[in-house]
Structure formats: structure tokens, C-alpha cells
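Yeah, one chain of the complex is gone here, protein chain that is, but the others are all in their spots.
Every chain is named by a letter (A, B and C) in the order it is written, and numbering of its residues begins at 1.
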Amino acid sequence: MYNDKEASKIVDIIKNFARKHSLWIVAYGTGCGAIELPPTMTSRYDAERFGIRGSATPRQADVLLITGYLSVKTLKRVIRTYEQMQEPKYVIGFGSCTINGGMYWDSYNTIKALDRYLPVDVYINGCMPRPEAVISGFIKLQELIAQGKADGAKRYQENLEWYRENQRKVIKNWRMPEYNW
Amino acid sequence: MEINWSTILGIIFTPIIAFIVGVTYGGLTRVITARVQNRYGPPIFQNLLDIIKLYSKESNINHGVMQHLGPVFAITASVTTLFFVPVIKDSTVFTNFSFHGDLIFLLYIMVFGSLGMALGAGQTGNPNSAIGVSRGLSQLVGYEVPFVMALVAIMIQFQTTNLNDLLAVQDHFTKWIIFQSPFAFLAAILAFLGMMGYAPFDVVIAPAEIASGPPSEFGGKYLGLMLTSRSIFTFAKLVLFTDIFLGGASDFITLLIKTFILYMIPVLTGIVFPRYRTEQSIRFFWSWPLFFGIIAILVVVF
Amino acid sequence: MNSIEYILFITFIGAGLTFIVHHALPKLRDTLAILVSALDLYFVIQAISEKSKVVLSIADFHLIWKTTPYNNLFAVLIAVLGFLTILYAHDFMSSKDRLGYFYMNFLFALGGMYGIVYSQDFISLFFFWEIMTWASFLLVIYCCKDAQPIGLKYFVFSAIGAYSLLIAIVMLYSLSGNLELTNLISNFSNFSVSNQLIVVTLLLLGFGVKSAIMPLHVWAPGAYFISPSPFTALFSGALSKMGIFGIGLVLFKFAAQSGYFSYVQIILAWIGGITALLATFYAIFQTDAKKLLAYSSIGQLGYIIIGLAIGTPLSIASALFLTILHAAFKAMLFMATGAVYFRTGTTDMNSVSGLIRKMPFSFITALFGIITVSGVPPLGGFAAKWMLYESLIQSRHYFLVIVVFAASTAAFLYLYRFIFSLFLGQEEKEWEDVKEAPLLMVIPMLILSAFVLVVGVFPGLILDPISQSMNYLGNFNFNYETSVLFNEWGNQVDMQTVVNTIGAVFLIVGLIITFKGFKKTRYVSTKDIHTSGEIPQENENLTYAVDFYKPFERAIAPILKSSIDKIYTGIANNLEQAFDYLRYVYTGNGQTYAMYVVFFLSLLILFAELIFGINL
Partner (left out) sequence: MDKDFINENKTIEEIKNTFHSAEAKLQRKNRIIVKLRSDLIPPFLSYAKNYLSFDHLAHFSCVDWIEDNQFELVYILYSYEKNIIAIVKTRIDREKAEFVTVKHLWRQAETFEREFHEMYGINFTGNNRLTEFILEDWDDIPPMRRDFDTMQYSKENFYTRPGREDAQDVREVITKKSGEKIPDFAKEFSVRKLK
């Protein structure tokens, strides 16, 4: 017989298995990365093999894709979208723009490091990453989920003040609803 | 009080079987769609994984009591529909309560879920949900009319409104109602396309247009419950159609074969067709299906 | 004095007294009205067991009031609804003026209805009919100046109905020399066929106006819309049922004896069917909740008329069942709308939204109401709809059943729109301070909600008196148990099993979904919705309410091209040109409608005298 701890461990394994193999993405089509998604999803690369599927609204989604550079104006909406998602939720940053600003490194209106503002679980580098890279990024995310390491949502909750401080520094006129989990 | 074990067994196992079959069929749809589009496609149990994942979501939100209860209404309707349909012919376990209800009751209980769901979607306050509901209800009026015509033709022809009596009539495959009254079948199967909500009649949940419509504010356990309900309801509708037109099934293998064939009709139609606008789909339902329905009734009369 | 005398006496005296004490003792006035209606309820129930009978002889005429099972059914309906609406009116009308006028007319209308249902001769029936019509007319024009044209419309159509009744009564008297109902019924088969037909048509016309069947419905939407909500509930719930009462009487006591009965049945059934369908379509596109309910009311009366016209035991049972149920659910819906009006001051569905959390009881009432109207299983509406469909199918009215089904499916549209626009959707800042209606308004709504729930599980409770009154109407027997309905082929629906199944599944799943992750489930406001990341501001209203059914409208546009009102206006305009000189006599806005009365009367007299040679 299993004791409680082991039983809950088994439940966790089942949960993580399901989460791993069912990633519903809400693709926030910023920048040029959005155009890499159609080939990723369609016949050639067929991301649905891995249980990756588009979802229409953040309420239903698990993964938030940031597909390119984020202007400050868009960042506000992205934060809102992220906060509307249900836990557990993951963020994947696409391309060098989300990592270090990419070719927009000196722009007056785009942020240069996404993980200062949202807890990124996986970065996919490239400018833009090709569908193979995108899929490999998703597989990396799946590995993290299976190991229980994809804890972006938890990080966000715990360090909410730090994230908020960064967000407020960029977004001048802060008119956002409270995020009180 | 005497305990009727076969009833209890039926109550416990029918929804479970319905869920498993419905989920597998849902996964199969995705595989078939993928193959038609020259893709490999997800595993066949993908929908099950999706549902487990949705239930295992840690946080959930709702906008009020009606949104909380909306999916519950939906699953109540699905399971009740299932209980009032004889799943296996002449089986003591899987006939459930089908002697206590009839076709007209089924027609109404099938709408019960949509109405409850619509109320839930309405409370979210999301305009997309309301648009979806508006479209869904309009389309409902469209396909219910030919469906009822087909049922009326059958009810008058066989002088019964109970499914078990209809099953008793179809004791040999030459006596299946699909052969006895083909026009009724045509009208009903075209209405069935609308009932299943696949393309070209999927304007209700148009994901890119109105953000999946009614369920656009549902996530986590609520969405999981909705998908569960949808799986059960799919199976219930398939069994209903099998019972009415294809002579039911006396064992599970036959049931699976018959329901699968029926299920492929909307699925394959859905793969190859684009989407109708709401008024176009209503006009469609009120043209050919209605025509077949009228012929079906006229054939019975004369 | 026996109970019927008490009822009439108390009601009419009470009506006068409320008017008198209005200025002196306003507190007493409301209490008096409630007391009168409560006493009425008591005596109506008393009268059933008493089997009371009153005979008044004036000159040669015998005025008879008597209880029969059929009368009792309607009397109880009126009494219960009258009591509840007056209870409801106490708070609803508290801020209005001219309340003496309101209560007096309200009680007069009630008294008129009691008189109608108990009277066993045509003189008293006509007398009370006129009292009821006048009282209701005065209440229609109660509110404001806008009510004037609507009131005139109502008056003109009521006058048409009353004149046809009067002519029919005169004809009956000239043919048989008697106006007692029992005598007339036994003599009716002696009349010539053409006389029978004329009498039946005229009577149906007279009663049909009150029940707003399709070509005569023009007055109804406006009158329901403009009259104060407590009275609208009574108007639609009980007053319009007087037409049904009369039609039932005419069909099964008179017309059934004539050779043309089957034709009358078919024509009436189809009129009912078309009424149901078109009224439903009109209801879908209304933007005002009360107007929507008014059209819905017309449609529901269409079903009742179909049920009566088909004339099989099951169909009559369904019609009478629906009569009672319609009184309940339409009163519920009008009361819920009235509660919204009481708190927000409007019933415009485009401007009110998201009241569910503020007015939970009104919402529950409205929810029960719409579930009952739509006929979805657990509540009472299903039994009525089920019996109607079964009887239509079994009496082989193939296409009528399709029409009825289309109408009742389309009814989902307006019902959803009604509840969505008022109670669901975005919670707006404008209605932030709205509270639940006062207790005295909520109680009647909840009583009626409980009633439809109980009737849903145990339709047999209502079917008992219905089958008794059907035995009075003719030899109609049908099979039912307390919670099981049977059709003529022996198929059944066991409401007990249905309700148990639905209840059990609902409870189990509901509990599971509530307690699964209960801590991490939280409520968010309706502003916190997915809008592509955009944050809706406080004053932004995102409710999708205007042109709610545009796609459906586009689909059925060809059917709705011409409205009946337009046809009437067209006729009126043409007549205006033809009889231009009449303009000197009739001046003012209502002249065209008033012209109908004259035209109609002369037509009737000509018709009767010239063609059939009856001396009026």
C-alpha cells in the first residue's frame, strides 16, 4: 500500500503528464514571430503531435507565447493577458528581441529583457527561431513540466513586488487591476 | 425498498462508458483531421489528457453563480439524455430509464444543456460569449425544425413516441428506419450536422472571430466539465440516432461500429467545408432538410 | 347569502370603498384592497365545496350564477392571481398617485371576472364583461398621456368584441327566446346551420379579442406595455384568460353540436398556430422587456387556442394546464420585470444589464419563468408542451405540430434575450446602487416560482381539477397519474424519474465542481474579462444587447416583411380617402380606429339581416 505522500506523488505525476502533453497556447502575436507559428502548427511541422494547440482566450490557455519585440504599450496588454490566465501557466519568449532586445536594442519604446517583467520559463533564441527551434523549445518546456520545474507562475507570485516595480518603471500610467491570488 | 442492481449498474457505468467512447471519438476526430491535412496528428487519447489537464488547473475564476452552474447544467442535460436513451437493445443494465421518457422529452432535455450553458456564458459579461449565444440559439431554431419533422414522420409512421418501441420495430436490418423512411433520415442527418456543431455550422464557437464564443470566459475546471459534457453528449446523440435509424445495437461492438459510422458523417463534412454565416446556415436548414422533412411526412400521410 | 354573493358583493363594495377612503385614509386603502382579494380567495374556495347557486329574477330574465368545475378552475385562478398581484401592487404602486382610482378599477376588473366565470346566462355575462373591459381600459390609460392612443386602440377592439358578443346574444335571444346557458345549449342543435355558424363565429370573435388571437391582437402589445406592472400581470395572466374561458365554452358547449365543428376546429387551430409563430417572431425583435413579454403572451395564448381547437382530451388538458401555468409564469415574468422597473425606472433591455447580483430573487423568478415558458423539463411548462405535442401528433396534425414546435423553439431566443439583457451581462456602474425589490413584491414572485416547480414534478395535482372541468365541458377522459403523463398510444413520461435524475446529477456534479479547488476558485467582476488585454474602464459598457438577433432577423426577413399593424393602417388610410366626409364628425388621432366600429357594426347588421333574413 502507498502512504499519503506517495499517493499524492502519483497524482502529481499524472497531473504533470497531462499538463506536459496538453499545452494550449495563446499566441500574443507581437513582432515577426507570429508568422513562424502557422508553419509550426500546420502540415510541415505539425506541433499538434505534442499536444500543442491554439486556444482562443487566455482563460483557457496554458502557455503564453511572446513572439517578438514588446513595445511598452503592448507589454501592458501582455501583462494583463498573463494575469488572466489560470495557473499553472508558462511563458515562452521568442527570439532575441525578448532576450536582449535584438535589433531593437536602442529603441525608445521596446523593452529589452522580458524576464524582468514576466516569469519566462523557456527562451527560444534566433531571429526569428525557425519552427524546428520552436518545437524544440516546447519540448524543453515539456521536460521542465515533467520535472515540476516550470514554476513561472509561482515565481511571479512570490516575487510579485519585484515584477511590479519593474513593470511600473516602464509603464508610466499604471491603471491595472490588482493581481491578488 | 428493493434494490435493483441492474439499474444501479447502468447508472454507474453508462456515463463512464459514454465518456470514454466520446473522448476517444474526439481524439479520433483530431487524428483524422490531421491525416486529411497531411499531418501526423496528436495521440488518440489527446482529448483525455486535455480534460485531465483542465481539471488539474490550480486556480479557477468565475463571474458569478450562473457561470459556476452553467457547465453543471450542461452535464446534467448530457447525462440525463444518456439515461433516457436505451444504449444496448434489450439489455437490462443499459436500458436505464428509457421506458420513463420519450422522444419529445429527449428533444427538450437536449436543449436544457444549451440553455443552461447560455445562461452561464451570459453572466460572464463577455460580449463574445453573448454573440456566440445569439448565433447558437438562432442556429438551434434552424436545425430543430427539420429534425422535429423527421421525428414526427417516424412517430406517426410507427404510432409510438418511445424509443424502445422503435427499437422493437427494427428487429431485422431490412426494417431499419433508415430504409423504411429514408427521407426522414436525410432530414435528420442534415440537422445532425448542425447539432454536432462541426464545420460548416461552427459559427457559434468561431475561435478566431469571437474567441470561441460562449466558453470564452471558461477555463480550468469549468472548461474541463464542459468538455466532459460534450464528450458524453456526443455519445448520447450518436446512440439516439443509432436507436432511431440504425436499429440500435445488441452488443457493444455493433454499437461502436454503428456510432462510429454515424460520427464520421459530421466529422468528414467538417473537414472539407468552410464555415457558414449564421443566416446562411439557418437558410440551409430551412431549404433541403426542410424539404426532405416535408416529403418524409407526406410519404407517411399517403 | 352564499359564497358567490359574498364574492361579488365584497369585491364591488370594496372597490367603491377603496376609492372613498383613498384621500382620508391612504393606509387603510391598501389594506382594504388586500383584504378584499384575500376574502375573495377564501370565498372562491368556499364556493367549490358549497356548490353555491344564485338566481336573480328581473322582469322575465333569470340571472344565474353558479359554480361548475369549469368555472371553479378559472375562479381560483383569478382569485389567487388577484390576491398575489394586489399584494405585489402594495409596494410597487406606493410612489404613484391616484391610487384610489387604481385600486377601484383593479377590484372592479376582478369583480367583473368573477361575474363572468360564475354567470350562467348571457345577460350577466355581457354585463360583467363590460365592467371588466371598462375597468381594464381605465387602467390601461392610468399611467400617462402616452397611453391615450393605446387606450383608444384597446377600447376600439374591445368594442368590436363586445358588439359581436352583443349581436350574438341578441340573435340567440331572438332564436330561442331565452338567455340561460343551459337552455341555450340544449336548444342550439335546433338552430339552422347558418345561424349556428354565425352565432359561433360572433361569439368566438367576441372572446377572441380578449385573448388576442392573431388578427385581433393589435391592442395587446401596447396595452400590456403601458399598464402598470401589477395590473399587467393580472391582465395577461387572468384577464386574457376570460377569452379562453369563453372560447372553451363556445367550442365545446355550442360549436361541438354543429356539423361544421371540424372546420371550425381546423381554422381556429391554424389561427392559433400562426398566432404562436408570428407573435414569437415579433417578440424576438422587441427591445423593451414588457413588450417582449406582451408578444410572448400573445404567442402562449396561441398554444392554448390550438389545444382547445384540436379537441382531443389530451389537447384540452394541455390547453387548460397551460392556461393555469401561463397565468403563473407570465405573472412571474411581469412581476420580475416590474421589480426591475421599480428599482431602475426602465424596462429597456438595451440600457439595463447585470442585475443578477443585486436582485437575486427577481432573477430566480425570471429564471423559473423562462424555464417554464420554454417548456424545458424540470418545471411545469414541460408537461403542458408535452401534452400539446403528443395530442397534435396523435390527432395527425402533422404540419401544425411543426409550426408549434418552430414557435416554441424560437421562443428560446426571446426568453434568453429577456433574462440576459436584464439580469446577466456586464454589471454597470449606473445600476450600482440597485437593491432587491421590497419583501411584499418578492413574496408573490417566490410563491409562484414554488408553484411552477411543484407542478413540474407533480402535474397530476393540477390535472385533477382540469379533468373534472373537462368532464363538465364534454365527455373527455384521459389517463394520468400524479407525476406520470400518458399519451394516447400509451407512451409515458415519468416526471418523478426525470426530476430525480436531473436533481441527482445536478447535485452531485454541482457539489464536486464547487468543492474541487474551492480555495483557489475566486469570483472576479464582469469587468475582468478577456478583451485582448485591453482593460475596460468603469464607464465602458461592453454588453452585447443592441440588435441581439441580427443574424436571425436577416434569415427570416422575408417572413416579417409586413406587419399586421401596417395592414390595418393601410386599410384605415384607404377608408379615410373613401369616407372623407366622416372627418368632420371624427376629429383627433384615434379617428381612423374609431371608424372601424361603425364600419364593423353596419357590416354585421347588413350581413345578418340581408343575407340570412334574421330580424334583429
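In the analysis below, a contact is a pair of C-beta atoms (placed from the backbone, for glycine too) under 8 Å apart; a residue touches a chain by one contact, two chains touch by 3 or more.
In this text, all values refer to a predicted model and were calculated from it rather than measured experimentally.
A.B. asks: Of the chains that are displayed, which are in contact with the missing one across the whole complex?
C.D. replies: A
A.B. asks: Going by the contact rule already stated, which one of A:Lys9, A:Arg44 or A:Lys169 would touch the omitted chain in the full complex?
C.D. replies: A:Lys169
A.B. asks: For the chain not shown, which residue from A:Cys32, A:Val72 or A:Leu144 touches it across the whole complex?
C.D. replies: Checking each option in A:Cys32, A:Val72 or A:Leu144, the one touching the absent chain turns out to be A:Val72.
A.B. asks: Just one of A:Ile10, A:Ala113 or A:Ile139 touches the chain that is missing; which is it?
C.D. replies: Of these options, the touching residue for the absent chain is A:Ala113.
A.B. asks: Using the touch definition from the top, which of A:Ser8, A:Ser43 or A:Asn100 touches the missing chain?
C.D. replies: Selected residue, touching the omitted chain: A:Asn100.
A.B. asks: What residues on chain A make contact with the chain left out of this view?
C.D. replies: Residues 72-73, 76, 99-101, 105-113, 116, 166, 169-173 of chain A touch the chain that is not shown.
Quick note on the criterion: only the chains that are shown with their structure count from here on.
A.B. asks: Can you give the whole-Å distance between the Cα centres of chain B and chain C?
C.D. replies: Chain centres of chain B and chain C, defined by C-alpha means, are spaced 35 Å apart.
A.B. asks: Could you list the positions in chain C whose residues touch two or more of the other chains?
C.D. replies: Answer for chain C, listing residues that touch two or more other chains: 520, 527-528, 530.
A.B. asks: Two or more other chains in contact with one residue: find those residues in chain B.
C.D. replies: Residues 57-61, 211, 216-217, 220.
A.B. asks: Provide the residue numbers of chain C that touch chain A in the complex, in ascending order.
C.D. replies: Chain C reaches chain A through residues 520, 527-528, 530, 532-535.
A.B. asks: Would you mind writing out the residues of chain B in touch with chain C in their complex?
C.D. replies: 55, 57-66, 68-69, 71-73, 75-76, 79-80, 83-84, 97, 99-102, 104-105, 108-109, 111-112, 115, 118-119, 122-128, 130-131, 133-135, 137-138, 140-142, 144-145, 148-149, 152-153, 155-156, 159-162, 165, 211, 216-217, 220-222, 225, 277-279, 282-283, 286, 293, 297, 300-301
A.B. asks: How about chain A: which of its residues touch chain B in the complex?
C.D. replies: Residues in contact with chain B: 14-15, 17-19, 21-22, 24, 42-43, 46, 48-51, 53-57, 59-62, 85-88, 181.
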